[in-house]
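What you see is part of a larger complex, with each chain still in position.
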Amino acid sequence: MKIAIVSGKDEGPTKLNAFDNALTDAGIGDVNLIKVSSMLAKNTEITELPKLKAGAMVNCVLSEITSDNPGDEITAVIAVAIGEELGCVVETTGINENPEDLTNEARKMVEYMMEKRGVKTKELIIEKSTATVEEIASVVASVVYLNDEIIEG
Amino acid sequence: MKIAIVSGKDEGPTKLNAFDNALTDAGIGDVNLIKVSSMLAKNTEITELPKLKAGAMVNCVLSEITSDNPGDEITAVIAVAIGEELGCVVETTGINENPEDLTNEARKMVEYMMEKRGVKTKELIIEKSTATVEEIASVVASVVYLNDEIIEG
């Protein structure tokens, strides 16, 4: 299994458009995202996000939050734990919550998931996107599951 | 990529059953719908909805709203913009909102998505379903992604 870990943020004229712009900023704006729950196969490899085919069906874990309340600090976090037998992903978001606290919560939750399964964490990656809303803004962080079918060229 | 654009509406004895009846009215009641976000591949072709296999796994963008408040006017809208390089889909719904306004909002949002991507819109289709609730009603509008695996016969 190969995954890419990405994040993005942007403003937009509507909540939907801000969200769409944030996805584009993360490099996943031109595909169809199918949300899945949050497990990784054994020997999962993390790579750079390749160019995806427009309109491809792409499985992902998505952390996203959008706000139209100027001044809000919005944060999307993904925590990824990689182990030999399997891996786990946690996503969490917050409005006007300390990004550091959110990150710690996500780390704790994913560590607990690994411990509960008796799997040793070989690598733990946190991806985070934070923004202060000007008019309407969205932040996203995502684990994107890759396969040959969805990669361009 | 081939898609069908459909809509439906119906009443039912519960919210779940009203929704299910509206899906059946739209021709997609006997399949498993997997909701995806909203991008179309290059050269997307719009066709009539073929007969789908019962229980097939069908990717779709789904706009749906259900109400058990008699007198409510409920509306589900899908706006589809087709371009050479890719296409975009927007879904929106409203309760007691002017269907014309909802349609215009959806059109504007999808036009913005195309402009932002620098893709020229060759065709723009709006699909809308509106109903006034008698007891419990549901309206749906959907872009259904087609492939040989899910088509009957």
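Each chain gets a letter, A and B, in the order it is written, and its residues are counted from 1.
Heads up, the rule we're going with is that a residue touches a chain if its C-beta (ideal position, glycine included) is under 8 Å from a C-beta of that chain, and two chains touch if they have at least 3 such contacts.
Model, not experiment: these values are computed from the prediction.
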With 2 chains placed, the number the full structure-file assembly comprises: 3
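The rule we apply is simple: only the chains that are shown with their structure count from here on.
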Angle (degrees, nearest 5) of the CA superposition of chain A onto chain B: 120
Distance between the centres, which are taken as Cα means, of chain B and chain A, whole angstrom: 26
Complex contacts: residues of chain B adjacent to chain A: 1, 34-42, 44, 59, 85-87, 90, 92, 105, 109, 112-113, 116-117, 145
Complex interface listing, chain A residues touching chain B: 12-14, 16-17, 20-21, 23-24, 29-34, 53-57
